[in-house]
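The structure's right below; bear with me while I get my questions together.
The complex appears here without one of its protein chains, the remainder shown in place.
Note that the chains are named A and B in the order they appear, and that numbering of residues resets to 1 at the start of each chain.
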Amino acid sequence: MSRKLIVLFAVLIVSVLVISACASAAPAPAEQKASEPAQSTTQSTLDVVKARGKLICGSNQAVPGFGFLQTDGSFAGFDIDFCKALSAAIFGDPSKVEYRPLSAKQRFTALQAGEIDVLIRNTTWTLTRDTELGANFAPTTFYDGQGITVRRDSGVNTLEDLAGASICVASGTTTELNLADQMASRGIAYTPVVFETADETTSAYLDGRCDAYTTDKSGLVARMSLFPNPQDHKILEETLSKEPLGPVVRQGDDQWFDVVKWTVFATFTGEEMGITSQNVDDAKANAKDPNVRKLLGLEGDMGQKLGLSNDWAYNIIKMVGNYAEIYNRNLGPDTVFNLARGLNASWVDGGLLYAPPIR
Amino acid sequence: MTTQLSSVSEVLPPPTERYTILGWLHKNLFSSWFNSILSIVAGSFVAVVLVGIIKWVFVSAQWAVVNDNIALYMKGQYPGAQDWRLWVLIYLAALLVGLMWSSYFHRVDVIAWVLVSIFLVLAIWLLLLGKAAWWKLLLVDGFGIVGFSLGQRFPNVSKRLTILLLLLYMPLVLLIIRGFGTDGFIPQIGTNLWGGLLLSLLLAIIGIVFSFPIGVLLALGRQSQMPALKTLSIIYIEVIRGVPLITLLFMGQLMLPFFLPAGISIDRVIRAVVAIIMFAAAYMAENVRGGLQSIPVGQYEAADAIGLSGYRKMLNIILPQALRTVIPVLVGQFIGLFKDTSLVALVGLLDLLGIARGILANPSYIGRQLEVFVFIALIYWIFSYAMSYAARRLEISLGVGER
Partner (left out) sequence: MATNTSEQSAVPIWRDERYLEIIAQAVVVLGIVALFWWLIHNLLTGLESLGTPLSFRFLGQTSQFDIGETSLEYSRNSSYSRALLVGLVNTLRVSLIGIVFATLLGLIVGVARLSSNWLVSRLAAVYVELLRNIPLLVFLIFLSSTVFHKLPKVQEAAHLGNWAFLTNRGIYIAWFDPAASYTVYRWVLMVAALAAVVVAALLIRKGKRTGRMPLYWLWAFVIFVVVTGLGWFLMPTPPLTVNIPSLQGRNFRGGISLTPEFMAIFSGLVIYTAAFIAEVVRAGIQAVSKGQREAASALGLSGFMTLRLIIFPQALRVIIPPLTSQYLNLTKNSSLAVAVGYPDLFSVGGTIVNQSGRAVEVILITMAVYLSFSLLTSLFMNWYNRRTQLVER
C-alpha cells in the first residue's frame, strides 16, 4: 500500500513540476518580450506596446454608454472607443486591445504598477492625481459635473432639502469626496451609503436604499435612461463639481503621453474638418486643404513625429470615427441615453473641445 | 454477569426493524408531544418553503438572464472558435471518471445513474433552448460509458493507467486551454480571456495541485528537529493563517508589482493563483501536521530501529499513514479552496462570480439578481457537494474510518 502511495506522491510531484514549467516558463517568452520594459524609463511604452502587439487598456465594465461588458463578452462604450482609436493609431487595427476591467479603487495602482498602458475609465483630472498619484492626463474627452438624482415624488429640489437623507455613492471616486465637501461646507447632515461599483450603487438607489444617488451627470443620465420608470426620477439643477474626464497615462514617458494626447486631438480635428469614417476615403483622395492633408498623412510626416505611421489619424477616423461619431454612437440621439452635447461640443459650435493645430 | 461468552458465530444479528408507514411516523416524528409539535412546525415550514421555491422557479423567475448568457457563465470571453478544446477536455474527464468508476467502485449504482442523467437533463435543457451544443453533452455520457466499459474489460491495466492519466490530466488541461504560438493548431489564448466557471475550476485545480506538496513540506518543516527550518515554517504558517485571503489577493494584485524589479510583470491570473496557493498551503500544512501527530511514536521508533534514514522514514512510513488519516480534512479544505476562488471577483478577475456581476451590470438584466445568484450558487454547490461526496466514498474504500 505504502509503496503505491509513494509512487503516487512522486508522480504527483513530477506533474506539479511539469505544470509549474508550463505555467511559469511558457508565458515567460511572450510576457518578457512584451512587458519587461513596461516600467523602465529607457524604453518607451509605445515600443513596448508595439512589441507586444496589443494595447492594454484599463477600462470600465459596468457603466453603460461609457464602458460595459456586452452579452457576447465584448466591451463597448465611449471610453472603449478611445481605446480602439489608440489601437487604430498604433496598429492600424482597432481590435488589438486587451481590456482590463478595473474598479475605481484599483485603477491608479494598476496604472502606477505598469499593469496597463493607458487608463480610459471616466477618470477625473485633479491636481493630486496629476502629481502625487504619478499620473498624466491627456486632453479631456468628456466635460462632466457631479449631479444628484432623486425621486420626483420626494419633494427634493435643492441640496438643502436632502438634510437627513441617505445618499448612495460609489467608493474611491472624486464623487465621494465632492459630496463630503459640499455637504460639510453647507452644514447638511446626511448618511453616505458607499458601494464598490457603480452598479451596486444604482441598484441600491432603485431598491429605495437611498433617497438620492450621486455621480457624474452624464452617468446619471445614462443610468436613468435604463431605469424601469425614468420619468419617476429627476436630476437636481445643482452641479456639485467640475469633472473633466479623459485618458490617463503614467508620468515620465513623454512620447507615449504625446501619442495618447494626439489620438484624442485627431478625433476632435476630424469633427472640426467634417471628416467622418464615411467620407474619409473621399477626403483622402481629393484632399486639397493642407490641414486635411497633414491630418490624413498626405504631407508633413505628422505620424512619424509621434512614432507612428503617417496614416495614424486616417486610421482613427476610418476605423473608429471622429469625436462626433464616437459620441453619437455611444451617447447621442439614437441611443437610449440621448445626451445633449453641451460643453462637449466642438469649439466651432460653442463647446469646449478645441484641438491644437496638427502641423 | 456470566463469564462465559458465547462464540461469535452463535450470536444472532439484531432483528431488522420493520415498520409500517404509521409505525415509522410514530417512531420518527410523533414519539412524544414535544416531537409532534416540532414535526408539525418543521413540516409546515418545509411545505411553505417548497411551495414558495416551486412557484418562484416556474412562475415568477425570469430565466432569460441565465439562458441567454450560458456561454459567458461557463467560459467567460474564451473565444467561441476554440470551444472544441474545452469539449475535448470535458470528454477526457468523462473518460477518466468512467475508468475510475470501474476500477474503484466496480459497478454501476444509483450515483452513476445520477451523473449520467445530469448530462441527459442538461442536454434536453439546451435542446429546448435551441442551442446547437446539446448533442455535445450527450457525448459526455458516451465517453463516460466508454471509459467504464474499458475499465471493466481490462481491469488490471486500468487502475494504474487511471492514476497516471489522472496525474497527466492536469498539466494537459493547462496546455490545451492556454495553447501556444500565435497561429497554428491551438493558438495561445491569453489569461485575460479565461473566465466564468472555466477560470474558477482552473484556479481551484492549480491551487490544489500546488498547495498540496508545499503544504506537506511545510508540515514536515514544522515537525522537524532543525530549529531554523522549524521557526521559518511556523512563521509562514501562522502569518498566512492569520490574515484573510482577500488581503493576500490584494497584495498580489496591488503590491506584487512593486516587489519585483522594474520591468517584470506577472500575469494577473498567475498572481491570483500564487496568492491562493500561498494561502492554501498554510492550511494544508496544519492539516497534514494533524495527521503526522496522529501517528504513534512507535512508528517513528520502529523506523529508526530498522535503520531507515530520516527522509526514508518520512516517505515510506510516516507520510503514507499520516496522509491517509487526513484525507477527509484535506478534501474539506479542497472544497474551501474551490469556494474561495470566488474572491478573485473582488480583484477584478471575471470568474464565475465576477462574470455574474458583469452580466448583472448589463441594463437589460436590471433587477435579475435572484435568478443569477441562485444559478451560480447552484453551480458552486453541485461541485462542492460532489467533491465531498466523492471524499466520503473514497474514505470508505480506503477504510480510513476503521482506525
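We take it that a residue touches a chain if its C-beta (ideal position, glycine included) is under 8 Å from a C-beta of that chain, and two chains touch if they have at least 3 such contacts.
Everything numeric in this text was worked out from a predicted model, so none of it was measured.
Touching the missing chain, out of B:V146, B:I246, B:I295 or B:A390, is residue B:I246.
In the complete complex, the hidden chain is touched by one of A:F108, A:W125 or A:W312, namely A:F108. Listed by residue number, the positions of subunit B touching the unshown chain are 28-29, 31, 35, 38-39, 42-43, 45-46, 225-229, 232, 238-239, 241-247, 250-251, 254-255, 258-262, 310, 335, 339-343, 345-346, 353, 357, 369-370, 373-374, 376-377, 380-381, 384-385, 388. Although one chain is hidden here, its contacts on subunit A can still be listed: residues 104-105, 108-109, 112, 132-134, 154, 163-166, 171-173, 176-177, 179-181, 183-184, 191-196, 200, 203-204, 207-209, 211.
Keep this in mind: only the chains that are shown with their structure count from here on.
Once the centre of each chain is set as its mean CA position, subunit A and subunit B turn out to be 38 Å apart.
Those residues of subunit A that touch subunit B in the complex are listed here as 1-3, 5-6, 8-9, 11-16, 18-20, 22-24, 26-27, 30-32, 35-40, 61-62, 64, 68-71, 73-74, 98-103, 106, 109, 113-115, 196-197, 199, 203, 206, 226-228, 336.
Chain contact summary for the complex, subunit B toward subunit A: residues 68-69, 71-72, 76-77, 163-164, 167-168, 170-171, 174-175, 178, 180, 188, 190-192, 195, 206, 209-210, 212-213, 253-254, 257-258, 262-268, 270, 273, 315-317, 319-321, 323-324, 346-348, 350, 357-364, 366-367, 369.
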